[in-house]
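Sending over a structure as C-alpha cells; questions will come in a sec.
A single protein chain has been omitted from the complex, and every remaining protein chain is retained in its original position.
After this line comes chain A, so read on.
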Amino acid sequence: MSQIKSNKKLKWSLDFNSKSRSQTAEIPSPPGYSQSANANYTESSKDSDSQLLLIKKLWDVALAPLKQVPMNMFIMYMAGNSISLFPIMMVGMLIIRPTKALFSTQSTFQMVEGTQAVGQKFVYMIGNVVNILLALYKFQSMGLLPTHSSDWLAFEEPLTRMEHIGGGLSML
C-alpha cells in the first residue's frame, strides 16, 4: 500500500534536483532589459509600498472597532430592552468582544514598529472603549447594572431591636 502511495506521490511531485545543471545555464536577457536599473527600482518601490500597505492595513485594524460602533448601535436597537436569552447573548457578546480585543492589543500590533504605532494603538483602544461604553449603556438601559439601592437590598443588615416587650390581655 505504501508502495502505491509513494507512486501516487511521485506522479504529482516535481523534483527540481533531478534536473541537470546544464539546463539552468545562462540564458541571455531579453532585449531592453537592464538588470541593474530594474533591480534598483524594485528595491526602493517594494520597500516603501509594503511599508505603506502595512500602515494602511494597520490603520484599518485600528479603526475597525470604531467602524463597528454604528453597526453595534443598530444591533442594540434591534435587540430591545426585554431581558430574554437572545438580547442577553447579543449584549454579552458586545461587551466581551471589545474587552477581549483590549487585552490582546499588544499581540495585534506586535509586528508594528514605526511612527504611527502609538497613534494606532490609541485609536484602537479608544474604539474598543467606545464599544464597551456602548454595551454598558445597553446594560444600564436593560437594567442589568446594580446601580440602584434595590439591587443591594438583600445584603442590607436587618435592624436590631433595643427595647423588648411582653404582655397581653389581663390574665385576671
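Here is the rule we go by: a contact is a pair of C-beta atoms (placed from the backbone, for glycine too) under 8 Å apart; a residue touches a chain by one contact, two chains touch by 3 or more; residues count from 1.
Basically, contacts and distances are computed from a predicted model.
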| item | value |
| --- | --- |
| Per UniProt record, name of the chain withheld from view ["18S rRNA (guanine-N(7))-methyltransferase", "ER membrane protein complex subunit 1", "Glutamyl-tRNA(Gln) amidotransferase subunit A, mitochondrial" or "Eukaryotic translation initiation factor 3 subunit E"] | "ER membrane protein complex subunit 1" |
| Touching the absent chain when the full complex is considered, from A:G32, A:P70 or A:G168 | A:G168 |
| Where the missing chain touches chain A, by residue | 143, 148-151, 153-154, 156-172 |
